[in-house]
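First the structure, then my questions, so here it is.
Of the protein chains in this complex, one is absent; all others appear in place.
Note that the chains are named A, B and C in the order they appear, and that numbering of residues resets to 1 at the start of each chain.
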Amino acid sequence: MSFPLGTVVALEGASGAAEATGFEPFLPGLVVLLPLLGFLANGALALAAGRRSADAVRAGGEWHLPETERPLTHTWPSLIGPGVLLAAFAVTLVNFVRMWGAELHEPVVIPYWTWLVTGTLEVAVAIQLDQLSMVMMLVVTGVGSLIHVFSVGYMRDDPGYPRYFTYLNLFVFFMLVLVMGASFPVMFVGWEGVGLCSYLLIGFWFRDREKADAGKKAFIVNRIGDVGFLLAMFLLFTTFGTLDFVPILERAPETLVYGGALVSAVTLFLLLGAAGKSAQIPLYVWLPDAMAGPTPVSALIHAATMVTAGVYMVARSSVLFALAPAGSLAVAGIGALTALFAATIALTQYDIKKVLAYSTVSQLGYMFLGVGVGAYTAGIFHLMTHAFFKALLFLGSGAVIHSMHHALHRTGRHLDAQDMRNMGGLARRMPVTWTTMWVGTLAIAGIWPLAGFFSKDEIIWYAGAAAGGPHASWYALFWMIALAAAALTAFYMTRMMLMTFHGGNRTGEEEARHLHEAPLTMSVPLVLLAAFSVFGGWINVPAALHDGWVGLFGALPMGEGLHHWLEPVVAAASEVRAEHVGAFHETAPLGGGELAWATFSTLLAAAVVAGTAAVASRWRIAPAAEAGEPTGGLRGLLYRKWYVDELYDHIIVRPVVATSRFLWRVVDAGIVDGIVNATGSVSRAFGLVGSVVQTGVLSTYAFVLTVGVVVVLAVMAL
Amino acid sequence: MITDSLVLSALLFVIGTLGVLIRRNAIIMFLCIELMLNAVNLTFVALSRLVGIDGQLFVFFVMTVAAAEAAVGLAIIISIFRHYETVDVQSFNLLKW
Amino acid sequence: MSALLDVIGYERWILHALVWLPLAGMGLVLWLPRERAKHVAFWWSAALFALSLGLWWAFEAAPGFQMASSHPWIPGWGVAYALGVDGISIFMVLLTTFTTPVAILGSFNYIEKREKAFYALMLLLETGVLGVFLSLDLFLFYVFFELTLVPMYFIVGVWGGERRIYAAVKFFLYTALGSLLMLVAILYLYFRAEEALGAGSFHYAELLRVPLTLQEQLWLFSAFALAFAVKVPVFPLHTWLPDAHVEAPTPGSVILASVLLKMGTYGFVRFLLPLFPAAAQHPPVVTLMLALGVVGILYAAWVAAVQPDAKKLVAYTSVAHMGFVVLGIFALTLNGLQGALLVMVSHGISTGALFLLLGMLYERRHTRLIEDFGGLAAVAPWLATAFVITALASIGLPGTSGFVGEFMALLGAFETHPWFAGVATLGVIFAAYYMLPMVQRMFFNRLHESANRGVPDVSRREIAMLAPMIALMIWIGVHPAPLMRRMEPSVESLVSHVERSLPAAPSAPAVGD
Partner (left out) sequence: MSDVLFYMFAALALGGAMGVVAGRNPVASLLSMVLSLGSTSVIFVLLEAHFLAAVQVIVYAGAIMVLFLFVIMLLNLGHDYRPDLRVTLWLIAPVAAAGALFGILSRGLRAAGAPAGTDSPVDAAVEEYGAIGAIARPLYTEWVVPFEITGILLLVAIVGALALAKKRV
């Protein structure tokens, strides 16, 4: 058999061009393979559990998870799931340490087997290891393992426990394939694979119609984005004849014309793909609905990893975007617009997960703004820090919802466990969650020492600095939008914290007694993530701020750490940028240096947080049951998400379904089938005409005969 | 003389055809057919004046066929009569779809 | 492995065995008593499949026909009994020998009346189809092409659903009418060959050498194209397919979807492109066919989405998939053609599996309407898992066989006709648009009807059918290289033949501009 099983088993793979620089990958294939093995193991357990619960349902009842001794199928996944992730994280760490030591200048490509092969196209299933993919691998496996551990606690008493971990492991596998793929098609495999897993996980409780619909919506909207990705790949293939990253990104500067139609088309298609996956303006509608899935899923997929795939893709093909100012402007524009738009919606939401969902869309907008203006490292930096504090916030909200469920379950009252209006005053009852979530909130708001400040501020600064180059007026506008969105972020996050943790408790006296802190498996990840959110920002303190008060007068260890780390990956793009656009400006559009604006932004955020805290304490918040939906005015508009969903429904979904029905009823059954059946009935009609002559009366036949003879003779006589 | 008799035979033939078309009595129709055959015999004889004896010979065969046909035809009419109790052609419409 | 095959002279008798053994099987089935019929039929076709697997090693990746043999059959007319296999037809043969035992296994407790006749017809059908894929003589090809009509007509007509007579007659007339024109074209070719090459002949190799003017080629092209367009089916001529599928019994649907549709596309690749290269490249012809392909993709997807009947929905998806194949073929590029062949193989497996699953659901609930189902995943999780995997393969999820074919076809089409390929790529969205709602309405949502509550999960026999198909779908998706390597030389020689024979007429665009 020509299937080179050998190379896969060895997992070493050819070590590519790495000998020179001494970076010697340590079993890189294992990182990808482990989640796959986890998926297969959990999958088998899930199938067994599924068969047992199916028999129970068929017998008329419902299979309940026995309280006392949990069946094998529900204990093993808690070991396999997180275990596999932690192992993958360990291997990644080893590789990271090795890569840290070696001065790696070009990516290490390790092919395993040829996937597609024709005369003109050759695509191998290959892994590409370089600084960028290493950062992503760290984020995916690191945050992923924490979320897996959290899920053990959160999903403990869900009958579909093994199935949950099957999908989660499969997701991490596809995410790693996406991040470590060495060519666009392999990345695309991961790209749609994560789309599939988000479909499965959002619709995890598939018996509930809305949740299944949300999953379907996510998949279809992602697919719309994937079409863009496909078209970009076709364009790249027709120009370069190959689809691997290394050759394309090397030969891009000389083959593609700067700002030419081709490169703009490619980048715009890639943007469409990224917008689909990272929920940006036109295709963001699926993310808020994706909250229908379990909360750890929202944390992992819809905060930390999957939605950042778009940003990673832009960073990976940074050269193309550098060559296409129009493309980059579009990315930045979409990013800024999404940031502001999503922030406005988040202001009025009452569902805690919806607030966080729109906050994610908004923060992704920032990342897009970052990579759009050419500050790729800033974008990736924000991606990393966002993964930390947004995962923290989501898991925190998960802990809150979990304990709310327990309380309501105990007393049997049917209240929406996710509605903030039913919460309030949880600080005393859930101190750990409360403190860690405050850390996350301050981080996302951009308060000084925390990670959010450094990454978000850097993006805002570069947006402002880029205002100097071409399209200056546009970038200045984006800079202002970014600042406004930052203020809004601070407001809605504080509002969320206050409604959830502060003020009087609105769940009800009896339930309140049952509200207690989340178990250890859930609170430990929270604490760890909180730590990351605090110290995460220090790895990349901007040079200008390093010795000012911001950088504690030089005390912080790794100034510009991430910049140096991602230097080789972004080198090509920055060269192109330097050649065509010139360096970033020193001053923001309204004057003032980086330090000045950094101080301004953190003070602004602090002011907003304090102000909201003061104002919010006087709000009278009625529990969800009494308080109706906000209808009129701006609040109603924002609560109704600017009626975007209804708009999409009217201009896209309904016409498509109507046309389908029309095509089927009228065109297919009517015209095409009509013609086919018509030929049948026409021939029957001719038969009828013929039969009129057959009257059965002898003389008619004789008469027809005579007429025939006469005609024949006449013709012959002529 | 020959052309006159040819015209005569054409006339007789036409009258025979007319009889078949108009009459509804099977026997009479049958008679008319015999008349038509006779007209044809006349043409044969007339033309045998030009062609030679073969014409007359052929009449001989036509007559035998006419006899055979008459016999069978009448037998059919009898068996139909036995079934329909009438020889009116209109009532034999078994073939009507 | 290939050494072992050479020892037993595998190459000399395998093709003849493949064509005639099913016929022998048919005789055996008819001869044996009724209750033994299905087992014999299954084991006979399974053995044949095992035998045909030898082709995988015996066939080495090289252009031109291998294991070819030619014996005069009707010398007077220059008709030879010529068989041969090349990169293009080998996977169609393997697909046929693979699908027949699976379809027979699928009909074990589906067919209750007239079992012997049914299994005999299935084996006769296999002979016909294998004959079509292996024959190198146009006369022999036409005989087998018509032969396949008869068993399919009876399978749909006798064991079908309520409107089976209508569907069977429509299927028969549609295909027969088309193939009559083809017969005329074949005869015309024969006489042109007689004129040009001295002795008239139906053999593929000789007919390739017959010089034809563009006008002639256009006429012959349209005659052949109509016959195959009905079979593919291409957009306006497709209405027989949903009816035939809805009324056909499950095994009939499986064979119809996975094998019979391929005869049309195979005909395009084997006869239309090589025999009438100038016509195949004539810009109006190419634009028309590409347009029909793209329309087929989008139109069928949209119509499929609103079908109340699950089998009709899947039937329309076949039209959509075949739209991709037509797109791949008439892109006239190496990637496009290879993509088309891959879509043919993967569609055969995934749609065949889909029909098997729908058949299982029909056996359990005796209904085909989607809204009668609901929440089955809670009751039949393994069935639901298999259905979801097959559905994903059908809509072309990367990592499954569906994606590889569609990606290559679209890529190939993009090289020469970017706009057509661009619009066709939208088909990928509509694939999800028609498949996911069906999956959700049948397997997710609440389990409301009590009848659904009693649905049993897959039995061992059903697993024996589905497991190999799902394994194939994933294997081809993950590791299509061996398939592609075997196809590549034949497709390469085909494409270069089509390009080389291009008269220097400026009208036809140089491929790839």
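General remarks:
Just so it is clear, contacts are C-beta pairs under 8 Å (C-beta built on N, C-alpha and C of every residue); 3 or more make two chains touch, one makes a residue touch a chain.
Model, not experiment: these values are computed from the prediction.
Note that the undisplayed chain, when the full complex is considered, contacts A, B.
Even with one chain removed from view, chain B keeps its contact list with that chain: residues 1-19, 21-25, 27-28, 30-32, 34-35, 38, 41-43, 45-54, 56-57, 59-61, 63-72, 74-79, 81-82, 87-88. For chain A, the residues touching the chain absent from view are 699, 703, 706-707, 709-710, 713-714, 717.
The rule is simple: only the chains that are shown with their structure count from here on.
Legend note: the chain whose CA centroid lies nearest the centroid of all displayed protein CA atoms is C.
Here the spacing of chain B and chain C, counted between their Cα centres, is 66 Å.
Multi-chain contact residues of chain B, defined as those touching 2 or more other chains: none present.
Interface residues of chain B facing chain A in the complex, by the touch rule stated above, are 17, 20-22, 24, 29, 89-90, 92-97. Listing the residues of chain A that touch chain C in their complex gives 2-3, 47, 50-51, 53-54, 57-58, 60, 113-121, 125, 185, 188-189, 191-193, 196, 199, 203, 206-209, 212-213, 216, 219-220, 223-224, 226-227, 230-231, 233-235, 237-238, 656-657, 659-661, 663-664, 667-668, 672-673, 676.
Residues 170, 174, 236, 238-240, 299, 302-303, 305-307, 333-335, 338, 375, 377-382, 385, 392, 397-399, 403-404, 407-408, 410-411, 414-415, 418, 421-422, 425-426, 428-429, 431-433, 436-437, 440, 443-447, 453-457, 478-482, 484-485, 488, 492 of chain C are the ones that touch chain A when the two sit in their complex.
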